[in-house]
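What follows is a single structure, written as C-alpha cells, with notes after it.
Shown here is a partial selection of chains from the complex, left in place.
So that you can tell them apart, the chains are marked A and B in the order they are listed, and the count of residues begins at 1 in each.
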Amino acid sequence: MEAVTESKVNVRPLADRVLVEPAPAEEKTAFGIIIPDTAKEKPQRGTIVAVGTGKKDEPLTVQVGDTVLYGKYAGTEITVEGKEYLIMRESDIFAIV
Amino acid sequence: MEAVTESKVNVRPLADRVLVEPAPAEEKTAFGIIIPDTAKEKPQRGTIVAVGTGKKDEPLTVQVGDTVLYGKYAGTEITVEGKEYLIMRESDIFAIV
C-alpha cells in the first residue's frame, strides 16, 4: 500500500505546492513508523504524487514517490478520479522517510 | 462546459491577479475531478479567462485556458456581460488540472 509508484494523476501543483496521497490510518507500517495516538483519526504520512516547479530560486526538495511526514492539519483535500489527495506547500512537510 | 476556449472578456487583471470562470457545481467532471462534499455549494475549479502581467521579476505561471483548482473562499466575484467571474491572485490557485 506504500508501494512507491509514480502516479499518473493529471494535476500540476503550482509553485511550492505538492500533491500527496495520504497513507491509510494504520498503526504500524512497513517502515516501522507509528502514528502517535493523538493523530490516529487522520494519517500524517503519505506519498508525493505530483510536485510544483518551486518558487523563484527555490527548487523543491521532495520528488514524486517520496514517502513524507506532514502536519495533521496540513493541506487541502481534493478528489481526483475517485481517490482522495492532499495538496499542500512543501514547507508543510517535516521529513522524507 | 469546461471547453477551454480563450474568452474575449474585456478585463485586464493587474499584477499577479487572474480572472477565473468558475465551473458549474457538478460532482463528476470530464477530467474526473470530484469536488469534495464539504465544498459542494461553490465550485473550486474554473478556467482562466484573463491574466495580469505578474509582479516584478515574477511572471505568472497560469495561462488563459488553463483549468485550475482554487480555495473555496478565494477571490472576489465580479459580473461581466451577464456572466459571473472570480478575480483572484495567482497564489490562491493550488494546481492546474
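Everything below uses one rule, namely that a contact is a pair of C-beta atoms (placed from the backbone, for glycine too) under 8 Å apart; a residue touches a chain by one contact, two chains touch by 3 or more.
Please read these numbers as outputs of a predicted model, since none were measured by experiment.
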| item | value |
| --- | --- |
| Where 2 copies are displayed, count of copies in the complete assembly | 7 |
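The rule is short, and it goes like this: only the chains that are shown with their structure count from here on.
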| item | value |
| --- | --- |
| Rotation angle (°) superposing Cα atoms of subunit A on subunit B, nearest 5 | 50 |
| Rounded Å distance between subunit A and subunit B, as computed from the means of their C-alpha atoms | 24 |
| List of subunit B residues in touch with subunit A within their complex | 31-36, 44, 57-58, 61-62, 69, 71, 90-91, 93-97 |
| Residues of subunit A that touch subunit B when the two form their complex | 10-15, 17, 19, 50, 52-53, 56, 76-82, 84, 87 |
